[in-house]
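Every protein chain except one is present and positioned as in the full complex.
Chain lettering (A, B and C) follows the sequence in which the chains are written, and residue indices restart at 1 in each chain.
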Amino acid sequence: MTERLAMLAPLALPLLILLPLAWAALAFVLGTGRGSRLAIAAAAVQLMLAFALASAVMDGGPLHHAAGGWGAPLGIDLVADGLAAAMLLLTQAVALPLFIFARGYFHQDGARPDAAGHHFWPLAGFLVAGMNALYLSEDIFNLYVTLELVGLAAVGLVASGGGAAQTAAALRYLFAALLGSGAYLLGVALLYGAFGSVSMATLTPLIAGASASAGAGASEVALIAALLMMAGLLMKSALFPFHFWLPPAHGGAPAPVSALLSALVVKASIYLVLRLWLGPLAPLLTPLAWLPTLLGTAAILWGSWRAIHAERLKLLVAYSTVAQLGYLFLALPLVGVGSTGASASAILTLQALAHGLGKAAMFAAAGIIIHATGRDRVDDVAGIAERLPLTLFTFALAGVSLMGLPPSGGFLAKWLLIDLAMARGHWPLVAVILAGGLLAAIYIFRVLRLAFLNLPEAVIEAEHHKARVVPRSAEWMAFTLAAASVLLGLFGGLPLLQLVDGVGAGEGVTSGVTSGLVPGLTSGAVVGAP
Amino acid sequence: MSGALLYAIAGVLLFAAGAAGVVLLDHLLRRVLAFNIMGSGACLVLVGLAQRNGIPDPVPQAMVLTGIVVAVAATGLALALIRRLHAQTGHADGKTEEERVKGETGAGCSLPASHSVAGRGDD
Amino acid sequence: MKRLVTLSAAAIFAALLIDVLLDLPAAALDLRALLAEAMPASGVAHPVTAVLLNTRGYDTLLEIAVLLVALLGVVISSARTNLSSDPGRTPASHVAIDADPMVSALARLVTPLAVIFAIYVLWAGAHRPGGAFQAAAILAAALVLLHFARIVPACTAPSCRLRVAAVAGFAIFLVIAAIPLAGGALLQYPPAAAGLLILAIESGLTVSLALVLAGLFLLLADDAGGRQ
Partner (left out) sequence: MSAALAFDLLLVALLLLAALRAMTTPRLGQALLAFVVFGLLMALAWVRLDAPDIALAEAAVGAGLSGVLLFDAWRALRGEPPDEASTAEHTR
């Protein structure tokens, strides 16, 4: 079985792109609301492919695939290194449970899906295809096309919500995305003009050479190009102060869409920031590393503040995304290896995965709660503990990961980040990370405290009348995502660090963290089986 | 200065003007125009800069063709959404939307409650 | 204030960039030479078509996906889909107003010419400027004209047959992209068959792209069309 999978691995690169494209097109032909089974089956195959790819990359290093057989710089190369493989794994691992959740969520009132789900499946297929293509591409113009594919599919999904608020949010998102990708495209144009290639592998030495010989015209053009591309991508990543489009779009969309967007889509452009910043653009941008860190700090504080004061449940979760994305920008000045042996990019990947799984679970849980109560104000979760114990537990579990409590994946990522910051003597960063965790605790406990309120019998009775059926499958899928986010800290962390950094990395993590957490594992497992 | 470089410079100006337009213009249709002007500018830079020695370069030309298709797709989607917003709210003015959205704590949540229920249009 | 800041930022940006562009040295790499070497194996004689459908054909594959996504977005926006009727097959209720006879006559005259011209542009793409996208744009323009002549109705949601036709070109492209995976790389055509395969892809794309491009317009047109 494993040998079969290993043989499949080189093919996984193109298949992870072609497969979702194919089922998205098929779902489009099938028509409104159809294609859910197809999507779920395909997502399962994709998850298997992503696993095969990740294990092959872990064993044998990066895999290459030259589309068209030409090879860069004339053709377009697909490359799966550890970082790409980890993000592919995240995408498929979140997509599969979310698709099962979406099927339950959209189809609950009989066979006919509600209007918001009419075009969910083809759009989700194109979205996943675009993200997979983005993670695999090493051609900066091809990346522009993937960015547009992801962006337009995401806008379409937001608009599928149906109401005027969703349309307005989709438009705002669309213009932000177009402004961002326009700036990125101009950056690509300048780099092609200055160096004659759009392949990252070809550009890396050329840019390094140009910036080494100071005063050359090419390095100035390259610097402007780098700044344009970064500004565009930060706009798409919703980094403070470009976050204005995110809360209405993520907070207003149907729950499965919000979960997809918050867990996966924003990560795609952040991945690209990281890839370019640490890759071809490193010689130009390294002196500026503190800028995104400052913005990330502002994002953590501002996003948490807004989440604490949000009136609507999904808006609270959306602002929490603004805050959590901030962490992903904290580590840019910390490039290098800390005492535990994990690199900054490996830690960021871990944080991206923990947040992706946790946030998908939290949006799914919020969607279930809102659907069951028929109302979406934070105050309306009062008494929900009695009616939806599993979903509330899901919400809490996802919250554990977002707050960074042990033994979750969020804890491991933040712990490693603190370790790295301390190793470099960056004490203010430690303070920011700790403060972010505290603020997250405030907005999550705000929901949990309300949920356990005892409502008067009469109110409960009345609520039960209004209650709508939420499929158990949807509840369990949300729980699966939350559990995965917590278990990531126990079982997934080390392999993931090894995947991104290469075998041998993260040795210190084993001794330093995991051993101390084994008691936590057993108690967590007991709690985890309600 | 070669002719191609002149077009690249025009492209920079068009891009800057278009980007400023996307940020500043109120009417959503105008923003679509501004976005298209910005995209055209980027395309002119791509081809003009690559051909600054006067020899045609098919690679960026093909990229621009791709870019034009993507721009058409985005324009079509934007116009569809604008028309829908107009049908739903009776306005297509980005500014009123902005004010409306910024007025309350939750951007986008101050609109009528009918769609606030988890964003499900059929409720 | 915002106005002033944005405008001056744009002006400063443009001035800085133009200043450095004026003395930009020649690029280190020239893909023109590489492409010229690859041309004999590309299956076509026109370099832009070779890039578009062979060396960077993967870009084009994703670009078609972007167009389909936009079409889906337009379908969502135009959907005033009546949930109680058969979903997906909702022909527009057109107010029957006769079109301007001039427009009708023009449409009847132009459409056959447009089809012939589109086929020429498609076929010419292998050797000289032209190709699937340009041909599709011409056909789409003809479709829009036919709509103004009230010969082609607008619709709120594409029927199954239309959806198949709109996706067919993409599906052909996808299959031709995937087949070489059996022994090589994505989109790696055997040089002997490359010309034929590219023509097959382009023919499929012409029909589908024409429908998608026209769909961007026709799916929305009924809002206004009913009120004329």
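Just so it is clear, contacts are C-beta pairs under 8 Å (C-beta built on N, C-alpha and C of every residue); 3 or more make two chains touch, one makes a residue touch a chain.
No experiment lies behind these values; they were computed from the predicted model shown.
> I'd like the shown chains that the missing chain touches, ordered by label.
Visible chains that the missing one touches: B, C.
> Of C:27, C:64, C:144 or C:166, which residue touches the hidden chain?
Residue touching the absent chain, from the options given: C:144.
> Of the residues in subunit B, which ones touch the absent chain?
3-4, 6-7, 9-10, 13-14, 17-18, 21, 25, 27, 29-30, 32-34, 36-37, 40, 43-44, 47-48, 51, 56, 61-62, 64-65, 68-69, 72, 75-76, 79, 82-83, 86-88, 90, 92, 121-122
> If the missing chain were put back, which residues of subunit C would it touch?
Subunit C touches the chain not shown through residues 48, 80-82, 121, 129-131, 133-134, 137-138, 140-141, 144, 213, 216-217, 220-221, 223-224, 226-227.
Definition applied: only the chains that are shown with their structure count from here on.
> Could you see whether B-C or A-C has the larger number of C-beta contact pairs?
It is A-C, judged by the count of C-beta pairs in contact.
> What is the distance, in whole Å, between the centres of subunit A and subunit B, each centre taken as the mean of its C-alpha atoms?
So the centroids are 25 Å from each other.
> Report, in whole Å, the distance between the mean C-alpha point of subunit B and the mean C-alpha point of subunit C.
18
> CA centre of subunit A versus CA centre of subunit C: separation in Å?
Comparing mean C-alpha positions, subunit C is 31 Å from subunit A.
> Indicate the residues of subunit B shared as contacts by at least two other chains.
8, 15, 19, 23, 49-50, 52, 63, 66, 70, 73-74, 77, 81, 84, 122
> Which residues belonging to subunit C are in contact with no fewer than two other chains?
17, 21, 24, 27, 31, 35, 56, 59, 63, 66, 69-70, 73, 76-77, 83
> Using the touch definition from the top, list the residues of subunit C that touch subunit A in their complex.
So the residues of subunit C in touch with subunit A come to 16-17, 20-21, 23-25, 27-31, 34-35, 38, 54-59, 61-63, 65-66, 68-70, 72-73, 75-77, 79, 81, 83, 87-88, 157, 160, 163-164, 167, 170-171, 174, 177-178, 180-181, 184-189.
> Looking at the complex, which residues from subunit A come into contact with subunit B?
For this pair, the touching residues of subunit A are 114-116, 141, 144-145, 148, 152, 155-156, 159, 161-172, 174-175, 178-179, 182-183, 185-186, 188-190, 192-194, 196, 198, 244, 247-249, 251-255, 257-258, 306, 309-312, 314-315, 367, 370-371, 374-376.
> Within their complex, state which residues of subunit B touch subunit C.
So the residues of subunit B touching subunit C come out as 1, 5, 8-9, 12-13, 15-17, 19-20, 23-24, 49-50, 52-53, 55, 57-59, 61-63, 65-66, 69-70, 72-74, 76-77, 79-81, 83-84, 87, 122.
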